[in-house]
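Supplied in structure tokens, the structure appears directly below.
The complex appears here without one of its protein chains, the remainder shown in place.
And then chain A:
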Amino acid sequence: MSTSPADHGAPPTGDVGAGPTAYPDEPAPLQRTSATFLGMPSFQTAAKAALADTQQRRNLAHATATIRGKRAAVVAEVEAWEELRVAGAAAKDEVLHHLPHYLEQLEENLTARGATVHWARDAEEANRIVVGLVQERDADEVVKVKSMATQEIELNEALEAAGIHAWETDLAELIVQLGHDRPSHILVPAIHRNRAEIREIFLREMGEVGRPAPEDLSDEPARLAEAARLHLREKFLRAKVAVSGANFAVADTGTLVVVESEGNGRMCLTLPETLISVVGVEKVLPTFADLGTMLQLLPRSSTGERMNPYTSMWTGVHAGDGPQDVHVVLVDNGRSHVLADPVGRDALRCIRCSACLNVCPVYERAGGHAYGSVYPGPIGAVLNPQLRGTGSDVDKSLPYASSLCGACFEACPVRIDIPALLVHLRTQVVDEASGRSVEALGMKAAAWTFADHRRLEAAQRAATVGGRLLGDRTIRTVPGLGAWAQARDVPTPPKETFRQWWRRTHGDGAGTDGTGTDGTGTDGRTA
């Protein structure tokens, strides 16, 4: 069985610039928050707990500093890095502005080369398609290539619910899966774990689901990798079905691409009879030549390597070579909703390199779990509230989970201006609110004060009088300011504001050229 485009009136047609045409009669729906992340607390609440996890703090500080250094070194080698970034952004923009066209082209080329294309509006539909395909082949297990899309739709949970084991074969994903844990990084899902913890997980859990770890396992990386390899090998050789994602899907050839480091992906993509790839609709690239840009940008940005060890490409079915039964599930799951926002849709350029996570000082300290999604860090802070809307505590708080330092934008290989998107989403959060919160009233009052310099001067007079009474320029405790003043000294207002000083030393008016103000009518000289 397969859901053909005709089942839904999909694929979309026409230019998406005018609105996502997969949903011609209605606004494109939001992604439903998956079971795992329902009821997540706000970022600041989750971060507060995470900040106290000393082991995670140390692991993250060490791991992100290492990968930041590697990335910086290999990016600095490329003279035309900025041109590459611009080209990468342009290729993605081309797709996002004409998504229906490129999706149709992709489907046509995939189908012509023997693959079967399925369309899924949301996670539930995508999971139903994959579970159905596995069941039709009488399989009770699948091997998996690391994939953000399948994590997003919680495919493993759906497969388990249907009695099908999903074996993660990426080393870090395996650690997370065996540890009954959640990934905390896009590229290095177990970044919050150290070697000692991994050894304990392997010893405790491997035997429950397959070949046990050797009893004398140490925490040396080589021994840990060996244990994983032996544990996984029997699964690779046995499994009839593999499930992958794709880093890129090339429209003009129908080629899917998976980029990886360990070779586990290559095993999954070549050994089993059936290969099912779950691909977000934004993964399309216009032409094969665009891969030239992307394959330079991605490895340097993500692992800090000049080229990743394994790049697998497959174009439909090749007789006698690799899987003979090839399926591609194209998933929307909220992406059309993001596409409808001409500012916010820049986030769909993302190639999931995770450079923005590694350079983010907030991510480094709070860790990935506080973001309440499989997409953590700066990109998660802009993507999740767009995919899921800003109704929940966590999605409302994510646009504020940043100091707007701009390190993410600087690192992003496809030039997503994440700080600008965060500000855009903050405006959305405020616009959707009642406008009667303490914060909103305070902002309105402040705006009223700033609307006229005479009001500002009056407010300043009150402050400087306070400053004179307090005398010193430092306050050590301020009731009501909470954590702000718990760890910081807070300055008190000076005895004289700048404008009071200016009037005392330079006289009234704008200054010496006399053109700067009509201030003579707005005196209010009381300082």
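The working rule: a contact is a pair of C-beta atoms (placed from the backbone, for glycine too) under 8 Å apart; a residue touches a chain by one contact, two chains touch by 3 or more; residues count from 1.
We take it that contacts and distances are computed from a predicted model.
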Which of the following names does UniProt give to the chain that is not shown: "Alpha-D-ribose 1-methylphosphonate 5-phosphate C-P lyase", "Quinol oxidase subunit 4", "Fe-S cluster assembly ATPase SufC" or "(Fe-S)-binding protein"? "(Fe-S)-binding protein"
Out of A:V86, A:A162 or A:V429, which is the one that touches the chain we can't see? A:V429
Which residue of A:A161, A:A451 or A:V465 touches the chain not shown here: A:A451
Chain not shown: contacting residue from A:V95, A:V281 or A:A366: A:A366
Of the residues listed, A:E160, A:E220 or A:E439, which one is in contact with the missing chain? A:E439
Had the left-out chain been drawn, it would touch chain A at residues 43-44, 47-48, 51, 361-362, 365-366, 397, 399-407, 409-410, 420, 423, 426-431, 439-440, 443-444, 446-447, 449-453, 456, 460, 463, 474, 476, 482-484, 486-491, 493-494, 496-502, 506, 508-513, 515-517, 519, 522
